[in-house]
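A selection of the complex's chains, in situ.
Chains: A, B and C, in written order; residue numbering restarts at 1 for each.
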Amino acid sequence: MKRLLITGAAGGIGTAMRSRLAHLAETLRLADIAPIPDPAPNEEVVQCDLADRDAVFDMVAGCDGIVHLGGVPVERSFNQILNANIIGLFNLFEAARAHDRPRILFASSNHAIGYYRQTERLTAASPTKPDSLYGVSKVFGEALASMYFHKFGQETASVRIGSCETRPTDRRMLATWLSHDDFAALAERVFAVPRLGCPIIYGASANDENWWDNGSVSYLGWRPRDSSAKWRAEIEATTPRPAPDDPVALFQGGIFTQEPIHED
Amino acid sequence: MKRLLITGAAGGIGTAMRSRLAHLAETLRLADIAPIPDPAPNEEVVQCDLADRDAVFDMVAGCDGIVHLGGVPVERSFNQILNANIIGLFNLFEAARAHDRPRILFASSNHAIGYYRQTERLTAASPTKPDSLYGVSKVFGEALASMYFHKFGQETASVRIGSCETRPTDRRMLATWLSHDDFAALAERVFAVPRLGCPIIYGASANDENWWDNGSVSYLGWRPRDSSAKWRAEIEATTPRPAPDDPVALFQGGIFTQEPIHED
Amino acid sequence: MKRLLITGAAGGIGTAMRSRLAHLAETLRLADIAPIPDPAPNEEVVQCDLADRDAVFDMVAGCDGIVHLGGVPVERSFNQILNANIIGLFNLFEAARAHDRPRILFASSNHAIGYYRQTERLTAASPTKPDSLYGVSKVFGEALASMYFHKFGQETASVRIGSCETRPTDRRMLATWLSHDDFAALAERVFAVPRLGCPIIYGASANDENWWDNGSVSYLGWRPRDSSAKWRAEIEATTPRPAPDDPVALFQGGIFTQEPIHED
């Protein structure tokens, strides 16, 4: 690619992707609502509020691929989620439609299915069960991606990210952890395969504990390499075992199921 | 019930429901963004813009059940759909949460799954495939209903209405037609059953042609009685047979799949 | 048939079957632990404790078919269930094996799957979820029938009876009611079909409300004719609507899910 856009590039995952995805394009365009200091020579920086349609069109122009990490990443008030994750996402898809439909990796979330039990095993075809307004906005985003695919041929990978962190730090993350390297490897495949379609992909590493069956996207050739296993003993030794009916042990979405509706 | 709220009461379905659902409550509260003239003695009228949170709270206060037909019923610009079907729906669920969670019948739509082929048979568990921004807004609504059910115990029936009209008038409606009587009978069951849960229901009469399997809601005891069969001969005699690859013959959503993105 | 054995013949269902099944055999052998007065000319009476192996062998000798209604029909102490429903059932199958394997209709129960929600729809392949020791004994019985079929060719129909009563009398029975006539019609088919195999059959009439899909036994040619519909209005008018989280509204097994472990 000539230019790969990463939105939400100032965040934790975005920062981790800057070096890991640099080889995919001549230029990385880094976008965020926050300023991004000190771009590298292969990087260009755009400050952009996703709710600003014109700004989003400018941001997308000239890009061959988009890793869309931008938006609100946790439970917030409806207005905040509306602006960033609903209006912002519509703006992004409209901009992509206007600019030759670059392939999109959309950071969806496990919170789109957070009310399933941890003892249940899901596929991409499992009906959604969002656990928060944030989760509802991710269902909206996946639906928007589906519509743009069928109507306009826009290819989008919706990745229901588990916990994309440096390492797992609690018992739930033994199942949900997605290493930065595995996420980057997934992004490579999303942009490499001849035909992407519009898949739902669960974003977790090759953990021994797992809730999600990615069989429907085996055509991508993504094989996660990391595992939470090397931190299991430490985590089980240093954190108390929750009761079986504690929401963090009961639901895939963990404590998001306990979040109230936030006021602005 | 003491008071049953019907939103969108000035529209075609709403008007048809006024007489058919009158026996369910002492008072029908009829709401619409348009004025509703000449209420009957058992009716009270509220004019309400769904995007106005305070007005929605007032509209919902004191109601024991809600038939939510309000909002934009066809493809429109994103802003129009955003206000009525996304912000408006959030307002409705927040108002219900604030007022003892009256049971809701939510008018979802076949356009939430409009990109399936007419040769496919769906269940409530089939992944959504919206055919328009309108259809995406219905997926949003169903997701919101699911979240309010699991988090707050709010019971909602999402009815994916086919074509709720006086009679079928084209070949696609031989499969999608929902008679006013059958819709009213469904509404009765939604408010009668001891436990509603949060089901997805396909809204079609007992037509010979059908695409949708309602097996998952057989616990409701809803048995549609009408059929498009008595108009089949007339429709097939008076309307040309579309080509097999005409979108009206190919997709469940029919011409909605051909709608462009509307500008304001 | 020359002789059809009905066990539990003194009970409610047994009594209702005496006239309804008389045409299936020259002689009805009526068995019960309680005495049965006044047999008709085509009837012979046997008093039998199912826990008494020799008595069971005598009871079964000479019969061409068995309708096994005997045993404890509700939650009781483990010892009572053990004697009648576990030891007694083993005795029955051993007696059948010793006497040319007459076909058996085994009265299993919805309480073998009583912990499913009323909003779930089951097939014969749904894993069991018994709601009581009584329900566990029915799972045992179905397993025993399966083993005798595969090992010895013993054909048995396990009928998970809903509520086999004269008429439905509460809201849950709108879904679970099995009329005496429909049960008798089922028994006819069990003894008429060339090959019975060893099916699981849900025993409910053609009620509008239903939780159970009998598709896997459509080869039997059983089509229930009765429906709870004609009592729905009366029942809904005269009985209060339970709360959605009341066990009688939540679980298929109803109040059996609330039964404690009984002491002797």
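Here is the rule we use: a contact is a pair of C-beta atoms (placed from the backbone, for glycine too) under 8 Å apart; a residue touches a chain by one contact, two chains touch by 3 or more.
Computed from a predicted model, the values in this text were never measured in an experiment.
Undergrad: Since every chain shares one sequence and 3 appear in place, tell me the total number of copies in the complex.
TA: Taking the 3 displayed chains as part of the assembly, the whole thing totals 6 copies.
What we mean here is this: only the chains that are shown with their structure count from here on.
Undergrad: Just to be sure I understand: the centre of a chain is the mean of its C-alpha atoms, right? Then which chain's centre is nearest the mean of all of them?
TA: Most central by this criterion: B.
Undergrad: If you average the CA atoms of chain A and of chain C, how many Å lie between those two points?
TA: Between these chains, centre-to-centre, one finds 52 Å.
Undergrad: Between chain B and chain C, what's the gap in Å when you average each chain's C-alpha atoms?
TA: The computed centroid separation for chain B versus chain C comes out at 41 Å.
Undergrad: Would you mind pulling out the distance in Å between where the CA atoms of chain A average out and where those of chain B do?
TA: 32
Undergrad: Got the chain B residues that touch at least 2 other chains?
TA: Not one residue in chain B touches at least two other chains.
Undergrad: Would you tell me which residues of chain B are touching chain A in their complex?
TA: Touch list, chain B to chain A: 78, 82, 86-87, 90, 94, 97, 115, 124-125, 127-133, 135-136, 139-140, 143-144, 146-147, 150-151, 200, 257, 261.
Undergrad: Write out the stretch or stretches of chain B touching chain C in their complex.
TA: Residues 153, 155, 192, 194-197, 199, 215-216, 218-223 of chain B touch chain C in their complex.
Undergrad: What residues on chain C touch chain B, complex-wise?
TA: 117-119, 121, 171, 174-175, 207-211, 213, 232, 236, 241-246, 248-250
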